[in-house]
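Quick one: structure below, then a few questions.
The other protein chains are all here in position, but one chain of the complex has been omitted.
The block that comes next holds chain A.
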Amino acid sequence: MSCIRSIVAVSFLASIGVSTAVTAQEMISDTTARKQPLTTWGVQFEEFEYRYSDDDEELGVWNADAFYGTDEFKVRLLTTGEYEIEEQAYETLENQLVGQIPISKFFDAKAGVRFDTPEGPDRTYAVLGVAGLAPQWFEIDANLYVSKDGDTSAELDAEYELLLTNYWILAATLDATVAFSEDREIGVGKGLVSTETGLRLSYDLIDRAFSPYVGVVHERKYGDSADFAEADGGSTADWFAVIGARIAL
């Protein structure tokens, strides 16, 4: 009997143990990562390509961006360059560092600085822009630039992806620049400056991380900018065959 009693006693003690554990319960506050804003990052090369023009010009071109941040605030580095392979010189080289915040369901506002350091004169601009997804699936990136000398210009980037299949994608891009004042030194005339239109057929080879493509790109200069280009011995319209890859890390 004493044996039973002791077992009962043990179970009794165990129960008390559980009960006291209940009283000792403490409502902790959540300091885990879950309660913090989710921080994320990404690197994307929208274009990473070799271009061959109709007058035998060869270019290495990239257009990439990297971001780090939360839903509420991201820092984004945008970089784009055109490297003239034969002359071993940068035709264009732009780097932007912007902060980005959401302003509507589908659009973000950006503000920051842009440094142009190609072959020839450098420029520094303040950047104000919006980027996002417009109705009917157009990816839009629109920016206003003000140079240190007060020259202003605007740039619109638009992209549309047509899914031939879920892996073969035909991407159409349009990039147009308008200047509100002339900057003769870098060949920019007032009015519509230039457009770049592209059509690229890609295949998603490894997830969306590596998608090789081929395509055509047409570059054109307009108005005074075209005249400046001609005066400087450059071309005003070029067709390029391109081969490259879209890369996402």
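Definition applied: a residue touches a chain if its C-beta (ideal position, glycine included) is under 8 Å from a C-beta of that chain, and two chains touch if they have at least 3 such contacts; residues count from 1.
In the analysis below, contacts and distances are computed from a predicted model.
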From the options "Copper resistance system multicopper oxidase", "ATP-binding cassette domain-containing protein", "Preprotein translocase subunit TatC" or "ABC transporter", the chain left out of the display has the UniProt protein name "Copper resistance system multicopper oxidase"
Only one of A:133, A:205 or A:243 touches the unshown chain, namely A:133
Can you name the residues of chain A that touch the chain not displayed here?
-> 3-4, 7-9, 11-12, 14-16, 18-23, 25-38, 40-42, 44, 71, 102, 105-106, 133, 135-137, 162-167, 207-208, 248
